[in-house]
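Here the complex is missing one protein chain, while the rest keep their positions.
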Amino acid sequence: MNFNEFMEKLKSLNYENLYQDDFLLTWDKSQDELEAIFTVADTLRHLRENNISTKIFDSGLGISLFRDNSTRTRFSFTSACNLLGLEIQDLDEGKSQIAHGETVKETSNMISFMADIIGIRDDMYIGKGHTYMKNVSEYVQEGYKDGVLEQRPTIVNLQCDIDHPTQSMSDALHLINEFGGIENLKGKKIAMTWAYSPSYGKPLSVPQGIIGLMTRLGMDVVLAHPEGYEVMPEVEEVARKNAESSGGSFTKTNSMEEAFKDADIVYPKSWAPFAAMEKRTNLYGEGDLDGIKALEKELLAQNAQHKDWACTEEMMSLTKEGKALYLHCLPADITGVSCETGEVDATVFDRYRIPLYKEASYKPYIIAAMMFLQKVKNPEETLQKLMDQNKARLVR
Amino acid sequence: MNFNEFMEKLKSLNYENLYQDDFLLTWDKSQDELEAIFTVADTLRHLRENNISTKIFDSGLGISLFRDNSTRTRFSFTSACNLLGLEIQDLDEGKSQIAHGETVKETSNMISFMADIIGIRDDMYIGKGHTYMKNVSEYVQEGYKDGVLEQRPTIVNLQCDIDHPTQSMSDALHLINEFGGIENLKGKKIAMTWAYSPSYGKPLSVPQGIIGLMTRLGMDVVLAHPEGYEVMPEVEEVARKNAESSGGSFTKTNSMEEAFKDADIVYPKSWAPFAAMEKRTNLYGEGDLDGIKALEKELLAQNAQHKDWACTEEMMSLTKEGKALYLHCLPADITGVSCETGEVDATVFDRYRIPLYKEASYKPYIIAAMMFLQKVKNPEETLQKLMDQNKARLVR
Partner (left out) sequence: MNFNEFMEKLKSLNYENLYQDDFLLTWDKSQDELEAIFTVADTLRHLRENNISTKIFDSGLGISLFRDNSTRTRFSFTSACNLLGLEIQDLDEGKSQIAHGETVKETSNMISFMADIIGIRDDMYIGKGHTYMKNVSEYVQEGYKDGVLEQRPTIVNLQCDIDHPTQSMSDALHLINEFGGIENLKGKKIAMTWAYSPSYGKPLSVPQGIIGLMTRLGMDVVLAHPEGYEVMPEVEEVARKNAESSGGSFTKTNSMEEAFKDADIVYPKSWAPFAAMEKRTNLYGEGDLDGIKALEKELLAQNAQHKDWACTEEMMSLTKEGKALYLHCLPADITGVSCETGEVDATVFDRYRIPLYKEASYKPYIIAAMMFLQKVKNPEETLQKLMDQNKARLVR
């Protein structure tokens, strides 16, 4: 699509409620709102590829509040902020007084005097991350209302215990562009399957985000995992309802083969059982270190019973013409490369390296689009202004 | 006040000596200079609230040199730099070669090739912080004179052993705006009092900064603390002289009740005795870890004898109409919230939460105003230029 087509698309959508709101869960948003984000992401990419600056901020801060290590998400968030003209400021809890018992309400306001965006990653404990984001959102809204803050910083969920919207939206935009349009995803079969990894405790937010979003797009979404690796029931419920509305389907199976059979897209990835993660959260809450160690041992043993859940060449041959598109949020556990036995065969991974990297390349634009639509009152007008002003990103 | 009134105010003031100078202690500065800072802080806030960019730098660095952890001050300094167009670069001594015995003179120059501002926080050791800042100032002045540096980075004291000017100036600007003008502060009674905290060794720079500044504004300043919690005598002397010139007063008492009686403003906050801090500095110098532990124990025991020094509802009822404005530099030790027994009752703190947050919100603007007046030769002209050019901070 060219710039004018992007603008036409935007005009056809109803998305004004994104303005001044947060982005916490994809299922909080309407179909039009999601499509507006895809469209703005593509538009920003188009402008940047044509060396047109997309800076809409002339000063302002993007706060990153990460409670877990991350290269990719950190760089994506920084890139998105930089693309729009915001400077990153990390709230490193080690360095700050939060560790000294400061309340979340106070901190939320203290860091927000010049903050336009707060990006939060908090995915470690079931029942915590999403709640924390909602609290921060409420507190800065209050600070704005009370005249403490001159602007209301909006929150972007960079991964919580429930959803990982910047990942699933990037994955979806990748699919949209690979399959030549969002309408072409209707009826496509996507297998979101568990896969064996020698590490344990990987977050549930990726599979949950995928079943929660892809069911919106009219796809046939199959969730596959060994018994005992259930995801959060409320997210399955979301997926079920989405499928009903969209004309797609949501099914579950305990057979990886069944999921891969004739799939157009496969997303094999390890995660921890929901129940175990809940247990771990409680053990941490009680400070029960012995319990945590025991649980870890137990989970690794449980994982090891399912080493056959791997994206092998054989498994790939079951997919549609043996050529399903392989997705992963990266980094993957590659058999014989990053570990002895892992999620995927090295030959499979290698064959999909370029599309995998492209999949990842959408994330900065998805985050930037979320921020853009949350902060800009007249997005079409502003994008047109950027286009017309045609300021070189690099004077070369 | 509107923009033109701010400009009128500035024109009436004599403040050109701020240019190219540092901001280390409020009592180094004239009354007009302080008022210029308040005025520029309000002007920058006014412009930002009206979505007018206040970027005066098109590249340049603000160096943060923190020898102590800090969320608030770090974010305030970053915000101030960002507001004017400077990028922050942290000099993290852990990461740098300073730890390897590099001299201060060399480092001061090595970090300053593109540095417009150096913000320093060094409040831990009596007799060290202020001296360190003066050294850095001298060394970069020398580097500038010798043609090593193309610009002379100016220093902003973000808290030293003697003064905490960005805090006291923010507190003062809060009072100015709460009481409807600097002239309305004359004759107001402010109680800067010690309060019990279960932690120990809190810096003296806040009470010292407050008595050193509020006595300039014609206020009746009462410093109250238990016996043995004296602040630096030279700062008391400053306060005494200030009060004489300004027509205010400076008194001391060992009774919190006496200080709170009919006060318009109260600032109850824990600090460590000056003499103990001096002793600690020496013990650190000697590397006497056992001595430090013993001192810590002794100080905590001493503190615990004064748990009745707390900003309770009963104490608040002694103040002017029971409605004194409660100030704190945050975070406060709140009884029953952040600790068992602390500086302030939860109900008192809660009642003043919004004004407390507003008090804090002035700090980025105070820092920005100090920087602005230290770096810009023609402040009125430059502010007018920003106003006239009316560049959107956010193209929305």
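Points worth noting:
A and B are the chain letters, set down in written order, and residue numbers restart from 1 in every chain.
We take it that a residue touches a chain if its C-beta (ideal position, glycine included) is under 8 Å from a C-beta of that chain, and two chains touch if they have at least 3 such contacts.
Not measured: the values here are computed from a predicted model.
The chain omitted from view is touched by exactly one of A:Leu83, A:Cys160 or A:Ile176, namely A:Leu83.
Interface note: of A:Gln20, A:Asn184 or A:Ser338, the residue touching the hidden chain in the full complex is A:Ser338.
Think of the hidden chain as still there; on chain A it touches residues 45, 48-49, 53-55, 69-72, 74-76, 78-79, 82-85, 87-88, 330-331, 337-339, 354, 357-358, 360-361, 363-364, 391-396.
Where chain B meets the missing chain, the touching residues are 56-61, 87, 89, 91, 95-98, 100-103, 106-107, 109-111, 113-114, 116, 143, 146-150, 375-378, 382, 385-386.
The criterion applied here is as follows: only the chains that are shown with their structure count from here on.
Centroids of chain A and chain B (each the mean of its C-alpha atoms) stand 41 Å apart.
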